[in-house]
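Of the protein chains in this complex, all but one are displayed in their positions.
In order of appearance the chains are A and B, and numbering begins at 1 in each one.
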Amino acid sequence: MHNQQISPVLRNDHISVHFEAMASLCEVLVESEDIELAMHIAQAIANEAWRIEQKYSRYRVDNIIYRINHAQGNSVSIDSETWHLLTLANTCFEVSEGLFDITSGVLGNIWHFDGSSLLPSARMIKECLAYCGWQNIRLTQDNVRLPPGYAIDLGGIGKEYAVDSCVQVATKIAPKCSVLVNFGGDIAVSHPRQNQPYWFVGIEHPNPEKDSQLSVTIAQGGLATSGDARRYLIKDGIRYSHVLNPQTGYPVTGAPRSVTVAGENCTQAGLLATLALLQGDQAEIFLEKQGTTHWCLW
Amino acid sequence: MKKIAKLTVVGIIITQVAGCASLGVKPWERDLLAKESMSLSAEGVDLALDDHIYFSKEATSGGRAFAGGGCGCN
Partner (left out) sequence: MQLNKNSNIATTLAAATCALLGTTSLATQANDNNQNEWQFDTAILYYGEVDRVSLIEGVVSATKDFGDDHIFNGKVTFDGLTGASGTGAVPQNENQTFSRPSGKGGYSVAVGETPLDDTFKDSRVQVNAQWTQPIAQDMRGSAGVHISKEYDYLSMGINASIARDINKKNTTLSAGLSYQLDSIDPVGGTPDRLSSMSILSDLSLYDDDDDDDHGNTDQVDNPEYTAHELSYEQRESSQDKDTVDVLIGITQIINRRTIMQFNYGLSISDGYLNDPYKLISVISDQGVVQDTLFESRPDSRTKHNMYWQTKYAMDNGVIDISYRYAQDDWDIQSHTIESRLRFEISNESYIQPHLRIYQQSAAEFYQPFLLNTSLLPSFASADYRLGEMDAITLGIKYGSKMTNGNAWAVRVEYYQQDPKNAGFDAPGQLAELDLYPSIKALIVQFNYQF
């Protein structure tokens, strides 16, 4: 995959480059007519995205996540980047009073959000919850230790972090050039545009039957969407979103189909969107209290 | 006549510099040039004070900027 060829598309007032990473279609928009510059930026962004994917994917057996999750109760030494990511996860756990928990991924093993009506049994959920709980993780600047059987999953942070990190890569290369990075709807912009006030971004509606697009504008900062466009369960007329409450082991109900939040950066926006979904039917109230720009689709 | 000859020399140098298409850097190679100390106007206050001293003590002035001193010290 890392030998993937990327090629530019010339648009009216910018250059667009596509590639694939993190199971998403990734798009880099560069406000410039300089193809060489755009390609240099896009290539550096692709390399950064692939690096983060390789390092933090939970589907690989050669990375730090695998080593942490398979340490059998031993502590694993971590680098500075991992420490910062886990520290952020800790902050999220604390501010959400336990609702945001990167150890809750294990619940995903019993919940299959394939649109079916197959629900796990209460006993299975209880057994599973015995292996959840960020409060049981020991984290220091150099080491992390999980109780045996625990596993962490950076899926709720990783892609947004990659978007922000890629924007920083772009800023380093061309500080004054406006670059938009879009990894499957998680977006960040490096610098305000010169020739237009903002970028227009279309967000897919979570219900494909509605076939509508939400169009938003972004000048600088991050934009992230959390939702269950394709990942949900319906049982007895109740729609179970793919967002699981790690304290009950059950999916959150009554939440919007999709929450889009604009933030300072993509990671912050993504976390706010996820925290909003975890509020269920209180999602919109939560976001209004935060004073963020947001769009909820029900 | 002497002056005209000198002006021609200036003209030739400018054309040659502009003609070197291979000179220059890519936008992402501007890291070192972007440093404040590499700016041609770095230490502008010092340069202006020096210009004022030398304007008042020597027969020639200018070059880097306009030659007019703006004072009666010469």
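Everything below uses one rule, namely that a contact is a pair of C-beta atoms (placed from the backbone, for glycine too) under 8 Å apart; a residue touches a chain by one contact, two chains touch by 3 or more.
As the structure is a computational prediction, the values presented were derived from the model and not from experiment.
Although one chain is not drawn, the whole complex shows that of A:T91, A:N109 or A:T253 it is A:T91 that touches it.
Only one of the listed residues, A:V17, A:V30, A:L275 or A:C296, touches the absent chain: A:L275.
The chain not shown here is touched by just one of A:L10, A:L118 or A:I285, and that residue is A:I285.
Listed here are the chain B residues that touch the chain not shown: 3, 6-7, 10, 13-14, 17-18, 20-21, 23-25, 27, 29-33, 35, 37-38, 40, 44-46, 48-49, 52-54, 57-74. Residues of chain A that touch the chain left out of view are 34, 84-85, 87-88, 91-92, 95-97, 99, 161, 164-165, 168, 220-221, 263-265, 267-268, 271-272, 275, 278-279, 282, 285-286, 289-292.
The rule is simple: only the chains that are shown with their structure count from here on.
Separating the CA-averaged centres of chain A and chain B is a span of 52 Å.
Of all residues in chain A, those touching chain B in their complex are 34, 36-37, 40-41, 172-175, 177.
Within the complex formed with chain A, the chain B residues making contact are 26-28, 34.
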